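Omission of a single protein chain aside, the complex is shown with its protein chains in their original locations.
== chain A ==
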Amino acid sequence: MSAPTTRLGTVPAPTRPRAGRRRRERTLLTLRLVLALAVSVVLLFPLYWMVVVSLSSRAELLGGDLRFWPRDLTLENFRRVLDSFPVLTWFGNSVAIAVVVALLTVAVNLLAGYAFAQLRFRGSGVLFLLALSTLMLPVQVIMVSLFRLVTGLGLYGSYWAVILPTAASAFGVFLARQFLIAIPRELVEAARIDGAGHLAVFLRIVLPLSKPLIAVLFFMSLLQTWNDFAWPLIALKDNALFTLPIGLLYLQGQFGSDYGGTMAFALLTVAPMVVLFLGFQRYFVQGFARSGIR
């Protein structure tokens, strides 16, 4: 959990290593480095290949002798995709749905997590187990009846058909409870004795202390909703309300084997989250570590 520098510091050389040992250590280090590079190349290759194909001309892709770097870079695939499909609308839908779900998730899970972590009341243990047990429930088990429910509520084909069931996830409750349990109860009780109501305690003490938790919950929910496929596929019908993954599949169906166009669009859907992920991953990793899921 500590920073790399301190961990490097835990590998000491109490006595000056002799030349032979030092050489062995250097070989070992080189070996590790080569291994890490090899694994990285394998894992990065598909992403790299997506970029290359999206920037290659149709003629070159059809020609068959694709190189690992195209001769003439072109943006024609991006232009073709943007001209043929309401990509910007789909992008906007994805942003709207993901942001609303993430905000809802943060609010709902923070409140519930606080109640489970800090408040004592009858039935709290049972309710927590109930919430947790829904974690084990595959969404696909309930997809048919959830579809009927959403249709019955008149939500089918609307944003809310995606938003409300997606926000009802128990994972955040678990994460929030684990995080908020670390707030000393004395702090909460002192504020209560000073006369603060539960809401005031929540807003003035818990909320300011929860910034890392809020960041993790928001980002994880955003990422998950952005990439979600099965449920939006079922809940949306109108082309104009599609999210990016559904649009991507729709486009692939229309474009057939136009790999250039498909990969150009795939890149557009993947890039925002990859950038956010690289920026956020430190908190993401910490969030996992601090929540005690190990």
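In this section, a residue touches a chain if its C-beta (ideal position, glycine included) is under 8 Å from a C-beta of that chain, and two chains touch if they have at least 3 such contacts; residues count from 1.
Everything below uses one rule, namely that contacts and distances are computed from a predicted model.
Chemist: Determine which name in "Succinate dehydrogenase/fumarate reductase iron-sulfur subunit", "Multiple sugar transport system permease protein", "Amino acid/amide ABC transporter membrane protein 1, HAAT family" or "Spore gernimation protein" the UniProt entry assigns to the undisplayed chain of the complex.
Modeler: Of the names offered in "Succinate dehydrogenase/fumarate reductase iron-sulfur subunit", "Multiple sugar transport system permease protein", "Amino acid/amide ABC transporter membrane protein 1, HAAT family" or "Spore gernimation protein", the one UniProt assigns to the missing chain is "Multiple sugar transport system permease protein".
Chemist: Any idea which of A:33, A:73 or A:182 touches the chain not displayed?
Modeler: A:33
Chemist: Given the contact definition stated above, which residue among A:50, A:82 or A:99 touches the chain not shown here?
Modeler: Candidates A:50, A:82 or A:99; residue touching the omitted chain: A:50.
Chemist: Touching the absent chain in the whole complex: find that residue among A:55, A:87, A:115 or A:217.
Modeler: If we include the chain that is not displayed, A:115 is the one touching it.
Chemist: If the missing chain were put back, which residues of chain A would it touch?
Modeler: That gives, for chain A, the contact residues 1-2, 4, 7-8, 10-11, 29, 32-33, 35-36, 39-40, 43-47, 49-50, 53, 61, 64, 66, 107-109, 111-112, 114-116, 119-122, 124, 127, 130-131, 134, 136-149, 151, 164-165, 167-168, 170, 173, 191-204, 223, 226-227, 229-230, 234, 244-245, 248-249, 252, 259, 262-263, 266, 269-270, 273-274, 276-278, 281, 285, 288-289, 293-294.
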